[in-house]
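All protein chains but one are shown in place.
Presenting chain A:
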């Protein structure tokens, strides 16, 4: 199967002529109002050729509106959208070298798979023979051989998704927009399709922008993620940066699970920072990019970075970075198969969650409810955030 797929020749998308440091797409201060509601509020963003970029955010955050502005279905009220240096903000959808894969797929129900894929090619005035060749290439690319004559309602959900992808790719757009492309698929199919999309994007060398509300999906597929909240782009980062160094409490909580302890800055020696927290006592953090000016800060720590030990035994303070030790009692155990999430009621008053990988089959080492434990984490595993 693998050989067969590599045998399919797929020409890379026609690349625009870009200067070395010029981004493929530049969104510059884009604003969109719907009546009194500001859906997109001054978004500026550069996306380079060949990127797999994800726009992530809760529903209603403006990510779909931003995508629709790129496709041309909405015109920005302010700002510019530059594609390869040309302002396309006011161009009509059919004038843009951009294609979109719709959340509902929007396959033409009266046309066969072949005619759906050929639709965009015919509009481009391609020669008959070239269209047939390109359609065959696309059908092979998404593994739909033998389905060419079927109508969309004779296909399964996964097959429809492939037709939509093939149709959007057929014109070799400079930019492919994907609006929640996997939302309608079940979990297993979604995971395999994620891998295929990534492989496809890499092989075609195309630029993908995906909109999703699923942070796992964004983390898995994207090379960079832009997080949106209330119409604003709040952080643009690689998946790792986003997870390990979120810029705000909101982002930290939106992307994955996190323990947050609010407190006040007690001392800062240029390297090591002590924050007295209400729920967990004084915590030591090694944080180079600390907002020192602020007195009220939060310490954030991901559950998988919080370890548990039986009392008196855990954490060797003498070597390596400083360790924060929090004594408490296990109040809840949530077994998830691959890992177990323990909730520990701290003696200081708060709670902390600890996710521990189940690396052995036997549960001899597992902790039980009401067991006294020490929850500990190193000072460089936590992040300091403004409140």
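The definition used in the following text is that a residue touches a chain if its C-beta (ideal position, glycine included) is under 8 Å from a C-beta of that chain, and two chains touch if they have at least 3 such contacts; residues count from 1.
In the analysis below, contacts and distances are computed from a predicted model.
**Q** One chain of this complex is missing from the view, so tell me which of "DSBA oxidoreductase", "ATP synthase subunit a", "Membrane protein" or "ABC transporter permease" is its UniProt name.
**A** Per the UniProt record, that chain is "ABC transporter permease".
**Q** Which residue from A:29, A:58 or A:93 sits in contact with the chain not drawn here?
**A** If we include the chain that is not displayed, A:93 is the one touching it.
**Q** For a quick check of understanding: of A:31, A:71, A:140 or A:322, which residue touches the chain that isn't displayed?
**A** A:71
**Q** Which listed residue, A:109, A:129, A:270 or A:338, touches the chain dropped from view?
**A** A:109
**Q** Residues on chain A that touch the omitted chain in the whole complex?
**A** 71-73, 92-94, 98-100, 102-104, 106-110, 119-120, 123-124, 151, 153-154, 167-168, 171
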